[in-house]
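Excluded from the complex is one protein chain; the other protein chains are retained at their positions.
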Amino acid sequence: MIIEYLIIFTLVLALISVKWKRIAYALLSLDSLFFIWFGINQFSLLNYLGVFSIVGGFVWFFSSLFSIFYDHEKWLAPSFITSILGMQIALISSTYLQFLAGYEIMTIPAYFAIGVNRLMKSPAFTFMAFGEFSTVLVLVGFLDAYLQTGSLYFQHVFTYLPLVLVSFGFMIKMGIFPFLVTEWLPIAHGSAPSNLSAILSASMTLIAVYGLTRMAILSPSDIFLGLLLMAIGAFSTLFGSLYSYVNEHVKGLLAFSTVENDGAILASIGLYISYPNHVLSLFALATVTLFVSAHSLAKTGLFLSTGLIQGESISSSNTLKDTFSVVGVVLLTSSMSGLLPTLGGVATWALLESLFMDAFVLHSVLSIIPILVGTIIAMGEGFATAAMIKYVSFTQIFKTSYGKDIRKSAIVLTVGVLVLIAGSLSIFLFPSFISGTNLGVPPGFLLSSRFSSSAFGGIAPFFILFLIPFFSLLLILVFGKPKTRTAEVWNNGREIKDKYTSFAYSNNIRLMLRKLLRTKVLINGVEIAEDIFWIAMLKISRSYIKFSKLIATAYMNSDLRIYMVYMIIAFIVVVLLVVVI
Amino acid sequence: MRMIGQLGEFCLYSDRIEKGICPERETLKKENYRSIQGFTFAYGPSAGGLLESVGIDLDTFGEYISDVKVIPYKIRKVRVKSIIDNSILYVERINGSFSASHTISFITAIEEGLGIEPPYEVKIGRIVEMELERIRNHLIVMQRVVEAAGFSVPSFQLLYLIEKVNRVIAKSFGHRYFYGVNGLGSLRFYEEIKSLEEIKKEYKEIYRGIIDNRIFIDRLQSNGVIVDKEGIGPVARSASFKNDARNDGNYAEIYKELGFSTVTYDEGDAFGRFIVRGEEVEESLRILSSINLHSVEYESKKRNNEGEGIGRVESPSGDLAYYVKVNENIIKEVYLFAPSSYNILAFSSSMVKNIFTDFPFNWESFGIWLSEVGVIFE
Partner (left out) sequence: MISQIVEAIVQVLGSFLLAPLYVGILDKLKGMVSSRKAQSVFQPYYDIFKLLRKETILPNSSGLIFLYTPYFVLATYILISFVIPVVYPEPVFFTPVVDFLGGALLFSLAAFLKTIEAMESKSNLVALGVSRVMSFNFLGEATLITVFFAVALSTGTNNPYVESHFVLNPSNYLALDHVLASVSFFMLWLFETGKLPVESSGLNELGMIDDSLTYEYSGKPLAILKWGSYLKAYLLGSVLLNVFFLPWGLFTGVLGSIIDVGVMFLKWLLLISIVLILETSLAKFRLFKVQDFLAVALVLSVISLFFSVVGYV
């Protein structure tokens, strides 16, 4: 009950923010803490969906805290809070309609970011077109579920058709291959501010995954749908990470990395849906929540860190940096690269482990799919590491400092440390998989993966977290600290004029994967068809626009843009009415 | 008739000189551009992969080379405009590796200027020097290329062979780099050249071993292609042009007598240059085996007291020419055409559109010596 009041409180905050945005942000961060508490309560009843609220709470908490020091545009605060309002509605929804309402409200700022901020015609329409398409699919899916159960409440459904429809609807929203456009468009082309990007990228995905997971739990399992989703997820991981690696836009790189993570999450949802056996399916479900947490937290931190960067292109941007931000971003990128003992590392481990367990459990020709999915995801992880090293190097480490902003970097560091420590706590997402041995890892610390009663593998993230610094200290004690003398960095005996660029850093892969990226080496640079999917999507949406233009001119005979704005406003009103009812 | 290059205020052709600037070499032209994505990567002058001090500016947008600029760091003044005997000492030391070629070309130019005709035996002696120098330098170039490929065994074997050749030279001429060997009126020679047969045998074995390695060949093939009709040295010969001062330079007649045949290859890439060098070593060894040499003292009978002359010989990396204006015993003017000046141009043009890791192979395959490029005579 309290939680409904919380929603109304958020709504009020959205209104307050028009005038007093700092106060609104501060109150919003408190509001988010309540959501964490709500999620913990939910999870303690063994409801995996609670994890989404916990993670959402953390994301909102950090980004609203960050916004207090960051916000500089007028329209930003209301749309930021509106987006969070939408997510909150979706997360506490008990009916399909409530969920859909929240789902649409949360997207409004994205429309805003593209449509109002830049007034670029075709990207906005493309995004709108796919947004609508996604909603229609989800709506039809829910409708089918309603027809089956006769209830608007989330309930068990009898066929997997609603799940299929809903899956594809959410996949569009998650920017899954080949719908990459919906993810990076608002961020890269709309050039959304850092805090809003964090919300758009980290938690919009969260809600889509939430919806998908919720429907997956309520639907009968289906091995073929599951394998299909795994395959689609694998390709998203590969292409998302590859495009992220070659991307030169500060936020575009991160947006593509979100696509990559969404792919991995989709693969684990697919594994859950394919239901190889009870134990493994449970492991996969926990992996979904773990992966979502890892991605949302780390990505929030990374998007907030873009608030320290001035400029859009990585090569030419300037960075505010200090020890806090450097360490923070290193931790965040190591988590995004899937390295132990961070949260992302445990998530990657769990995903790969579950995929290969699946291959073993299936033990048939079908095993080829999880094997290939696992291999492709492993390759994706390789690209992701390269992309993350590019990000951390060329925004923090390799750059000389341009100034510092200790308040912002303190928040980035906090999220980084949280991601590191949460790695060790993450094993509690797998309550029935925790064990221990007599070989140094006592009961309660070992997360063992298994598909039956006996263990397949296992890790103890806390021990990694503890042992590596412990051995490092030991080494420092044995070898001592280095005696240092400072000198200019060696550049073949010459002064450094030009510094290595981030474009050059990823150029090797452009040249190596010429066919895949369609690299063209021109006389004055390199061009890649990074956007082949974007071009295809643009074509599709153009014909859609032509179609809607026809209708628009037939009915309204006025400027198309006004029509769009009108549609949005009308939609919000309808949605709000539905929620209140 | 072919163009060779700028010799001071003249343009040197294989059969004449013309006053003025040489026409631009069309094949070596590069488009001038710099991309927005690109930057300049500085390599050298002080780097582990470079033997001499040379700065190289590589314009790149990552691994891919879009333009190259070679900046010599060995600029130095050499006082050759003095008494002939002194100036020879300076010329000897311009580039130790090509010392014989430089000195012989220089002395030939003086002889032409003063109308001196050295005896046949001296000419033969000079050819022996230059061929030994060629063998050593080709081996050095091959060793550098092989080393860049991480091909350790042949690399060390070649180093051993280089040392052996050096010892042969030192034993016969008294100095590894032919210092003090040549003079106007003398050619120092101590003892008969021995153990060439042994070198020949060992060399053949090593060379086959290298050429049989598929991975190594792959590194060189289609790397740094230059097809320049007006080119010089191994660069031109690797692209099937028989440009060689041994055919049309000052000692062409004697080479003809010795049955010299020009080695060519038809690709124009780093591999072609490697093969040309590799086979020229054998050809040089063959020539040397047919010569019996003795120490010679001769009287330099001057026919005129002043004059100007050009001496052009084939150094290991291509035509090397001196223009000398001499009056009595004093050098008045000296111009030098150093093969490396052409090779640097050819290198910079061939390096474009390749990638960074091809750089060492291509660079070494030209056999460039920076020390002869940055020389200012005074």
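Just so it is clear, A and B label the chains in written order, and each chain counts residues from 1 on its own.
FYI, contacts are C-beta pairs under 8 Å (C-beta built on N, C-alpha and C of every residue); 3 or more make two chains touch, one makes a residue touch a chain.
Note that the coordinates shown come from a computational prediction; the quantities given were computed from them, not determined experimentally.
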- Query: Of the chains you can see, which ones touch the chain that is left out?
  - Reply: A, B
- Note on the structure: The listed residue (B:21, B:75, B:153 or B:291) that touches the chain absent from the view is B:153
- Note on the structure: Sole touch to the unshown chain from B:216, B:241 or B:342: residue B:216
- Would you mind spotting which of A:27, A:87, A:298 or A:352 touches the chain that isn't drawn? A:352
- So which bits of subunit A touch the chain we can't see? 323, 326, 330, 334, 337-340, 345, 348-349, 352-353, 356, 359-360, 362-365, 367-368, 371-372, 374-375, 378-383, 385-386, 389-390, 392-393, 397-398, 400-401, 437-441, 446, 449, 454-460, 463-464, 467-472, 474-476, 479-492, 496, 498-500, 504-509, 511-512
- Note on the structure: Logged for subunit B, residues touching the omitted partner chain are 41-43, 47-49, 62-63, 146-153, 155-157, 160, 213, 215-216, 218-219, 355-360
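Basically, only the chains that are shown with their structure count from here on.
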- Rounded Å distance between subunit A and subunit B, as computed from the means of their C-alpha atoms: 62
- Query: In the complex of these two chains, what residues of subunit B are touching subunit A?
  - Reply: 31, 33-47, 55, 60-64, 353, 355
- Note on the structure: The residues of subunit A that touch subunit B in their complex are 315, 491-494, 496-501, 503-508, 510-511, 521, 523-526
